[in-house]
Each structure stands twice: as structure tokens, then as C-alpha cells.
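Omission of a single protein chain aside, the complex is shown with its protein chains in their original locations.
Note that the chains take the letters A, B, C, D and E in the order they are written out, and that residue 1 is the start of every chain.
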Amino acid sequence: MAKSLEIGWNQVEQVVDSALAEDLGSGDVTTEALIPPNQEGEAYLYAKNEGVLAGIGVATMVFHRVDSALRVKELVADGSRVYPGDRLAAIEGKVASILRSERTALNFLQRLSGIATETAKYVEASSGTKALITDTRKTAPGLRILEKYAVRVGGGHNHRRNLGDGILIKDNHLVALGSSGVGLGEAIEKARQHAPHTLKIEVEVESVQQAQEALSAGADIIMLDNMSLEDMRQVVELVGGRAVIEASGRITLDKVRAVADTGVDLISVGALTHSAKALDISLELERK
Amino acid sequence: MAKSLEIGWNQVEQVVDSALAEDLGSGDVTTEALIPPNQEGEAYLYAKNEGVLAGIGVATMVFHRVDSALRVKELVADGSRVYPGDRLAAIEGKVASILRSERTALNFLQRLSGIATETAKYVEASSGTKALITDTRKTAPGLRILEKYAVRVGGGHNHRRNLGDGILIKDNHLVALGSSGVGLGEAIEKARQHAPHTLKIEVEVESVQQAQEALSAGADIIMLDNMSLEDMRQVVELVGGRAVIEASGRITLDKVRAVADTGVDLISVGALTHSAKALDISLELERK
Amino acid sequence: MAKSLEIGWNQVEQVVDSALAEDLGSGDVTTEALIPPNQEGEAYLYAKNEGVLAGIGVATMVFHRVDSALRVKELVADGSRVYPGDRLAAIEGKVASILRSERTALNFLQRLSGIATETAKYVEASSGTKALITDTRKTAPGLRILEKYAVRVGGGHNHRRNLGDGILIKDNHLVALGSSGVGLGEAIEKARQHAPHTLKIEVEVESVQQAQEALSAGADIIMLDNMSLEDMRQVVELVGGRAVIEASGRITLDKVRAVADTGVDLISVGALTHSAKALDISLELERK
Amino acid sequence: MAKSLEIGWNQVEQVVDSALAEDLGSGDVTTEALIPPNQEGEAYLYAKNEGVLAGIGVATMVFHRVDSALRVKELVADGSRVYPGDRLAAIEGKVASILRSERTALNFLQRLSGIATETAKYVEASSGTKALITDTRKTAPGLRILEKYAVRVGGGHNHRRNLGDGILIKDNHLVALGSSGVGLGEAIEKARQHAPHTLKIEVEVESVQQAQEALSAGADIIMLDNMSLEDMRQVVELVGGRAVIEASGRITLDKVRAVADTGVDLISVGALTHSAKALDISLELERK
Amino acid sequence: MAKSLEIGWNQVEQVVDSALAEDLGSGDVTTEALIPPNQEGEAYLYAKNEGVLAGIGVATMVFHRVDSALRVKELVADGSRVYPGDRLAAIEGKVASILRSERTALNFLQRLSGIATETAKYVEASSGTKALITDTRKTAPGLRILEKYAVRVGGGHNHRRNLGDGILIKDNHLVALGSSGVGLGEAIEKARQHAPHTLKIEVEVESVQQAQEALSAGADIIMLDNMSLEDMRQVVELVGGRAVIEASGRITLDKVRAVADTGVDLISVGALTHSAKALDISLELERK
Partner (left out) sequence: MAKSLEIGWNQVEQVVDSALAEDLGSGDVTTEALIPPNQEGEAYLYAKNEGVLAGIGVATMVFHRVDSALRVKELVADGSRVYPGDRLAAIEGKVASILRSERTALNFLQRLSGIATETAKYVEASSGTKALITDTRKTAPGLRILEKYAVRVGGGHNHRRNLGDGILIKDNHLVALGSSGVGLGEAIEKARQHAPHTLKIEVEVESVQQAQEALSAGADIIMLDNMSLEDMRQVVELVGGRAVIEASGRITLDKVRAVADTGVDLISVGALTHSAKALDISLELERK
């Protein structure tokens, strides 16, 4: 399992268990009342919309955490494009166990596939440029590791995973430093002295002039916040490859191509995770 | 805190702590490098879009879990309509603590407000009818208690919270029972005998005829799955108040009024939670 | 495992692990000092009293959490009546592992079987009537899911599992509402408006007149608290099947038949879980 | 809080939180529907039967975990004898918070007071002798620390808390050792060599002869399992104070005095914890 | 696994999981970027210094928690003396899984082997005397169960595991009692009356006279704190086997033999756990 996810399975297991506790905490009264405990059956996961699948391994984990005797066969791999009616996985075993798992498995699968699908749209829209689509830390609380995985599945790249794996000097830091008269360049210098030397230093800027200041101070990455296309182009030119340039700030699907065409290296899009629509997927028991 | 949420605060605390661990697990290297630990400051949460606020108490909890000495003043109550530029809360104390809390507080607040905002649109669209808008169990794993709270804040009602607090006989149950020749009416009878007598019995039906069958068998609630408006009207008429009627199945915002006008009692909408867009909210430190 | 319990096994696993931590937290010094780690052996669980077995699957889980290589064979199924000397399960494997598991496995099995046994007495005493015996929320903290399972094993039915899966308006609610002049009927009305429409509404009443009031207001279930047999009979008659009637309030084994004979639908008994005696069960290693 | 319990409060807090999650996990729908969130009120805990109070501090903790703003005044201290109608504690604050806490607080308080009450009966029955009443490890899974506290409150003493804090060679150990020809005396010798030198060595024996053998081998404590009164007296005499003597094995309340009169030092009673009846206690809101 | 550790595996599993969360919480970005998920390989653990191996089973558990499909073969058993270049275990399976486990497995193995190695030096230095080397509670927070296991592996014995499994009256207790005029003898008497009768009573003394006082009062174990060799000898003589004698207080490796030669029974050494150097061990992938 861990392998197909390429992420720490024992952490995912905790998330899965807590999702199951939430849904199954006081049992499944309908299934208990209606379904003979030993009845066996077979079910399929079906795509109901077109999109990119992500999280099939998590869905499998849900089934196995509910009943380790369920036999799950993944029919489509994460990253595949799926179409309405496609069978995504087959599940065999106790019908009661399948029904207990259904909603939780789907909740993971629909959300992660929704994120991968949304990401793929941005990636396609910017294809042929050098710009990479990246996520942000604007993820659903508790699901970051999975949502960032879904972004990768959709062809995107991951930005910082948390506050500990990269220096990112943002506007609020500069406001705080400003009260002691510390400017952008000095802030970068201070970061270089005090932060772990293994981390890159990124700075958020709002104008071409600030970008120039950041470059002179040796920033590794310059994030252009809500800048005009023209300004972005200017920054790309003046930086000339001496720093990584990231465009940021409500870049919607219809704007992403134009941004990519300015020559920036990274385009970060919060909406990939905070506003993606779920991909419609259902579970259906086979009639016998 | 518990009071403004009206939900179990110690459970929310666990969700908050695990979200903080996710973001702050290995510290905030930028803040550590740049901000003097004793620097005090003031910040505000600002709405950047129009919508319905939900989760201000959770945001407050985030600030307090990071630093119990932060002074948080909630300026707008959950359920209020907010407009771009509105100040939602004031936070005073260590700047470093405010910065460490920022993203996690916003992730909760933006997501919950997004859900409340979406819910309010459906509620408004069906206003003047007797139909109540309800959620489903299609929530982000681990966040159900909060997301269902946000639906209430937006004017919606909660459907089942988990598999243990209501009998809901769905298509998959009928398929499973069908293999032993048990039909819809018998299923309802079986549920009445074996399930807790304190729970209502709801059945999902796909045709007027099945609705009639469910009514005859004494279902308390009849869920009409993906039915035409005409069929819904027929069911409303034949039921004549003897059972609660719920409409379900991809009912979008542009269709909800027509559905409500058929006379159904409940309209359940998965998209309230599985596909709501985040409401844009930001935190800004005050310049001194 | 999950199957024989019909309950969420991963939650039970947490309860089992925390019970093991409690008993085995700093190791088993006696076994470590005396028993060669590789010595193999065989043990049996024996009933020492007559009763109804419940929890054999939990006992098995305890053995497997201590040592997944233990081979456990359940010889008697939950719900069976057992007699002194009956072998309930055979356990083979490392003797040290068996000894480390013994007390924790027995603590679960004895308690759950005690509850099933007590429940069975009430069920038998009311047999031939339509009254169902139900439990309450008066369970040992942390063990509710298991104790309610034991009640079902003993032939009883489950009442509310928690505060979220049923509306139950009790005396304290009426006292609180009374201070604003809200009476029984209005309370029921208010509950219908504000509570999830999927839940039944139950009201606790203390007199025939209150029962009449509850009926008129449309209560789904009427709980008769500490009422005389004569009053219960009157309520049964006046309700005439239009609501479910539950008798409650220190109904002991010697009184339960008379209560059942009044024609009530449910009899809830807190003592099933809060005061059941453990069933005597022991583990004995086979001599070789 | 910790002080009144004399036990690790942060462990108790976890037990309390998990009990609250069990009861309040999906909210309290009745209270949410009926009680205005800001309504204040006052409630009292009342004894409904005679007994010994234990766990008032845990009940207080429950109220505070639900709402830290509740004002709880403990009116009777743990260990006090209470009578029907006695007020045990006063709780003031939000009515909704009081109602959410009620059942969980009572579940702890009733169970612990039941154990203290049962213990006090055994202690009184053996008063005037030198025998001390002790508990066993036959406790409800997850509640051991609290149940052993309740035994102390009732005047009893604690036996081993877990498998790590005392050597107790029982019949199953001897069976296991017997297969390699190791007898009782050798077992004691082996324990002395391999076990921590800070722990006493206790041995379970079933005959006077075995007791003699244990004494000769230097056992610190000799447990007489299901022995006749006459045999117990003989063992007391032959030991002559050179070891502590413990009587064990289904010693009921009507037999305990006779056992104590044989001169044994300790009488361990599993029923104190595994079969104690809950003490009847209720919470009642004050009418205004 | 449990067997080779002889300790509660499910507790160790929690420690292992939390160590993995610490290191692998946001994934292994290097391995993800470089290593094909399906590449298989083989690696060995190698000793780089001479010492006593401890914790090989914990290392195995780390590998299996990361990827249950890894095949781990332990080549050297805990307690064996290892030399630079010795192969300790072979691990086969996904290369990515091996790399993700490496550091966490080594952190356990190096620390525990360091403790076993240090212990073995003290045991050897006192060989031929009757003195046993014991540990203390001065262990790394969270790792006590494992560190005490490592001491046993190194030939040492365990002292108290926690504050609950032995009475140890230390200087601070006597200071506290002294304010009410209670002396050493009275303290021992008080402990005998109030503490569990299954526990031994140990007293810390600082002079021969106090040792005499402790003996007269019936202490089971007398701990000599920072006493001169001459004084230790005097205590050994006057006690004459009527109590266990423990030497304590910064007994370094070069002093331990002289202390052992005084005839004391136990020598407790905090440095075994609080200051042991890690044993150097590495993991190396095989070139193909």
C-alpha cells in the first residue's frame, strides 16, 4: 500500500482510522439490521464523471481497515484519466463490510481525485511553457499529506509542506520587521544568518523594485504576489535565471496560461486544494 | 469557546492540534529566524469576499492552542454576512505566535465559511417553500463535526451524522437483500424489527411506485433519488403528509427552487460540503 | 474479527490496546523471570458459572495484539449459553504470550458475558409479551460500544448510543424550558423544528396526563418514568399504537414481567450495564 | 484536582475525554434543539441511595472538560458516607453545558461510588481483625487507576497495579514450569535470581503443604487460593509471621469475617471491582 | 517480534510510529525524487564499532512499519558481542522503503546497543562478586521500556520501572517528613502501614548510623548514597544479610569494582542510560 502512495502509510492509517471512527463510531445500524453477517458479495467503484483518479490506495486501505479479509483489486492506477462508467476497483467479501466502508472510502477518493483533476487542468493549460504548477499550504486541516500527494498525481509539484521546510518571508514578516526599521534586503540577510543553511530563502514581493531588491540581497526564490503580467515579464528579464521566480495570488484557470507565458518558473495555486470540486464516484454492489 | 460552537470542544481541540502538528511540526523556521520572540503586535482577520462567516471560534482556538497568552477578540459572529474589507477578529500578543497560527486558523475559517456561504445560497433559493436544505455524509475526512456545524450556520439542517444515528435503506442494501428475494417492503419490515426502536426508518426510492411501496410499508422518510420534478410532485401528493419526503441526487443551485416547489420536505445536497469553494479571508499585521 | 463482533474493530482495537497498556505497561516481571521465551503450550478458557457468552472475539483480539502468532480457536460462539466446565476457546503458542494476555482477555470476556447473562434474564422474564428489553447510556466509560454489543448478544435491544442519535426530552430539559414558560407540548414542537428531521422525538413523562400531552404534540416515543403499573396500562390504552411506549426507572428483574404485561413496547434497564455481575471464566494451561 | 484524586490527573483526563467522545461525539441534538446557548442555570448532584462517595473530582473534571466556565462546588468529599437526598455538588453555568456533561459525569461517579461502597462493606465486616481488604486486577478495561482509587476511598488497600509491580507465581506458572520438572521451591528461587530485586515474591498455593514449601523457599507473600478455614488457620500458625498471608478465591461478604478471623493478613476480593453495583446518583436542574 | 523483545510490542509500536512520524512526517523528498518506486534491492546493517547488540527486533519493527513487505533477516541476536564489519541484519525489498526506514531504525539500534554495551562494561568489571548492576529511572523520556530492556540485554538488572512499583524513601521524603518531626524509623513504619503490602520498602541512607536505623525499622532494601568504601563495608557487616544493600551515587566504571568488593548486593548506575554513547552502526545498500 505504502508503495502505491509513496507516502508514509502509518500516518495515512491514522487519518483513515479517524475518518472511520467519525462515520462508523456507533456502528452501522442499517447494515446490522438488514444484512446477514456472513453474506458475501462483490462491488465495483465506478467513475461518474471524467477526471484524474487519485487515492485508490487510500480507498483500499479503508476497506482493509474495516475488514482485513476484503479482497480489493485496483483496476485503474492513480494518475489515470477516467471516464463515466469506468470501473475503478473491484471489492469482494462480506457485503456488510463493504457497506460499512463505502462512504468513507468514497469521501477520500472523491476529494483526492477532485484535486488531481483540478491540478491536471492547470498543468495542461500551461503545457509547453517552463512553468510548473505548485500547491500551497491551503489544505483541508488534517489531510495535507494526502492532498499534496493528489497534486503530484495530477501533474503538479509541491511547494512547502509546512512551516519547517523552507524560509518564506511574506508581507507580514516585513511589516513586523519594519517596526524596527528592518527592510527587505536586511531581512534576507538575517534569514541567511539565522535559519538552517540547508533551506532555500524565498521572499514575497509586490513590485518590480522589490524583486530587484530581493535579487540583490541573494534570495533563492522570488514570489511575485498579485503582480501584473507586464511586471512579471520585467522581473523575469531582470532576474535572468539568477533566482527561481514564482507567480502567486488568485491565478485562475483562465489566467494561468498568460502567467506561464511570462516566463516564470512556478505558479502556485491555492484553489487546487481549497476549492476543488469532488470527482463523482460511486460504489455499486453486483446483483446476483 | 464550546458555547459559540455548540459542539464538543475537546474533540475540536484534537482536530486543531493535529492540524497544527501538520503545519508547525518542525517549527516555523522563518519566524524563528526573523522575529524577536518578545516582539508584540496586533493583527486582524479580514474578509476578502462576500459570504457567511463560520468557524470564528475554531480560529480563536487555533490562536490559543499556539499561545494561550494571545488575546483574541471576535468582531463578527458566526452566521453573519461579511463583505470584502470587513474586520472579523483582532489578535494581540507575540507576533511570532500570531504568524505561527495564521495559516492553520485561516484554513479552518476559509473552509467552514465557504460551506456556510454555499449553504446560504441554497437556503435563499428555496426560501418561501417548506423545503429544508440538508447536508450529507460527504464531508472531508476528519472534519465532519465542523462541516456539519458550518451547514447549520449557513441556515441548513443536518442529515445523519454517521451510520449509527438513522436507518437509511439505500439501493445497495436492496441489491444485497434482493439476492435472497427480499423486496422493499420486507426490508422496511425487517429494519423495524431489528434496528433500535428510537431511530426513524428512511428508504431511498427511484420511482413513484417504489415510493408507494415504501409508504405502505410504513417508512418514516422517503428519499427520492434523482427523480423528475413531475414524479416528485406525484409522490408528494400520494404521501399526503404521512411520511417525510426528501429529494436527493445532484440538485444544483439552479435546480433547487424547482425541486423545492414540488412540495418535498427536505433537499439534501452533497455539494454543500464536498465541493464548496473556500471563502477568501486573510490575516494582516498592523503596521506601527 | 470485525465480523463476529459486527462492530467497528479498529475502535475496539484501541480499547484493547489501552487495556493492555494498563496491565502490561511495564512488562510482566513474573513471566519474564520464570518462563523461557520459546516455551510453547496450550491453554483453554473455561466457564466457571452458567451464563451467556459475549466477547469471545474481543478476547481473541487481546491474544493477537499481545502476540500475533498465537493460534486461537473459538469453541463457543457469542450468544451461546455456557455451563461450568465448558471449554470456550483454545489458545496455542508461546506460554509467555498466553500468560501476558490472560487477565486482560478475561476482564473483557467476564464483563461482557456478565452483561449478556443479565440481559438474557430480563428477556426471558418478559418472553411472550411484545416488550423489548433495551439498555441505556449508563455504561462503563470507554466501553459503551462493547457493552451495547453484549446487550444485543443477550437478546436485548439498544436504545440511544449517544447524545447525537436521538431526541430525548427529559425532565431536566423541561425544567430549563419551564423558566421561560415553555411547556411539554411546545418543547416537542420546538424539537421538531430545530432537530435533524431524520431523528425520532422521545419524551419522558411522569403522569398519564403528561403522556396525553406528549401524544397530542406528536411525540414518536413516550417514556414512562417510574410510573405505576396501573398508569402504564392507562397510557398504553390511550396511546393505542400511535406512539412507541417505553417503561423506565429502576425496573428490577422481579418487576419486569408485570411491566411487560402492561403492553408497553420497550423496557429500558440501566442495571444491565451499570450493575451486572461478571461471569466467572478462567484460563488454564494444559499440563503436558 | 490532581490533589483530591491523589492520582495522575493527566491520565484521568484522557479517560474522561474518551468517555465524552463516546457520548457527545456527534453533539447533543436534544440540547441543541431546545436550550438557548446562553441560558444560565444551577444544578445539584443528589445521592439516591446510601453509600460511600468516590469520584467527585472526576465528575468535576467532566464538567470542566465540557465547559471550563462551569462553576462546580463539591459539597461532599470522597470517602464520606452519603444518604438519599444528600446534595453532593452544585454546578452553575450554561444549562446546555450541564446537560451535555450529565450522563458522563454520573457514569463515573456512580461506578466509583459503587466500588467504594462495596469495599466499605467488606472492610466493616472484617473490622477488629488485622486483615486488610485488597482489590485485584479484575477491573473494567481502561478504568483501573480510577477503580483502584475507589477501593482506597472505601477503606481497602491496593494489590498489584499491573504485571510489572510484583512477582506473583500462580498455578499457570507452575504448570508451565512443571513440564520441565521445576517445582514450587525452585520456581521461587528462580524468581529471586531473575526478577528485579526491589520486588516482593508472592506465591499462590492450594494446600498447607505447598504453603510450607513456599515458606521454606523464602516467599515474601503466600496466597491461599480457595482454602478451607481450617487450612488457613494452620498456615497462619506454621508461618508465624515470617511471611505475609493472603486469602483469595471468591470470598463473599458473608464469608469474609470468618476468613479474617483465621489471622490472615490480606483478603483479596475480585468482586469489589468486577461485580459492584452502581450507587444511584442523579443530577437535577433547579427550577427558577 | 514480541518474543525477541520480551516486552509489550504494542507499546513499542507506538514509540516506533511516533519516531517515524518525526522523521518521515512530510515524506522523504530525496527518495521520492530519485528512486523508482518499484526498484528492489538488498541492504545490510553493519557494526562499525565493538559492543553488545540490543534492539535488533525494534529495528525490524521499524522496517515493517514503513513497509510490511520488506523481508528482514536478523543475523545476530540481541546480547551478542559484535565487531566492526559484522553484518547484523539483511533487509530485502523496495529500495525506497529501506531508505525511508534507515535513520529511524539506526537511531533505535545505536542507542539501545550503546546502553547494552555500557552496561556490559560494568557487569564485567564487577564479575566474580555478588553485586548486580542495576539501572535507574534516569532514562530518555518516552524510551524507558526499551532502555531498561537494553540494560537487561547487557547483563544488568532492572531497578524500579516507575513510581508505582516499589517504595523508595529518599532524602526529599525525609526532609518533608522532618518538618513534622517524623524520623527515618517512623517513616519506614508509616510506609509499611499505608503502602501496598505487595511492595518492598527501600530507604536511602547517608551514614552507617542511618543504615542501622533503617535495618532496625525493618527496611527490605537499604540504599547507600554516596558512601565511602569503608562505610559500605561496615554496613554490609552490620546488616549481615537481613536486608538487601544497594550502592548508589555516581559510581563510575573505574570505581565499580571496589564498590562491588565491599559486598553490597546491588550497584545502581544512572549513567547506563543517561550518558551512554551510541554504538556506531550503519546501513549499506548492496551494489548490484
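In the analysis below, a contact is a pair of C-beta atoms (placed from the backbone, for glycine too) under 8 Å apart; a residue touches a chain by one contact, two chains touch by 3 or more.
Please read these numbers as outputs of a predicted model, since none were measured by experiment.
Student: Among A:65, A:103, A:121 or A:159, exactly one should touch the missing chain; which is it?
Tutor: A:159
Student: Can you name the residues of subunit D that touch the chain not displayed here?
Tutor: 2-4, 6-11, 145, 161-162, 165
Student: Name, in rising order, the residues on subunit B that touch the hidden chain in the full complex.
Tutor: Touching the missing chain: residues 17, 20-21, 24-27, 32, 37-38, 65-69, 94, 96-97, 100.
Student: Could you please point out the subunit A residues that touch the chain left off the display?
Tutor: Within subunit A, the residues that touch the unshown chain are 132, 134, 157-162, 164-166, 168, 196-200, 202, 220-221, 244, 265-266.
The definition used in the following text is that only the chains that are shown with their structure count from here on.
Student: Walk from subunit B over to subunit D along touching chains and report the minimum step count.
Tutor: Graph distance in the chain contact network comes out at 1.
Student: I need the common contact partners of subunit A and subunit D, sorted by label.
Tutor: B, C, E
Student: Would you mind working out whether subunit D and subunit E touch using mostly the same residue numbers, over half shared, or mostly different ones?
Tutor: same
Student: Just how far, in Å, is the C-alpha centre of subunit E from the one of subunit B?
Tutor: Each chain reduced to its C-alpha mean, subunit B and subunit E end up 51 Å apart.
Student: Would you give the residues of subunit B that are in contact with at least 2 other chains, written as numbers and ranges?
Tutor: Only 25-26, 145, 161-162, 164-166, 168, 196, 199 qualify.
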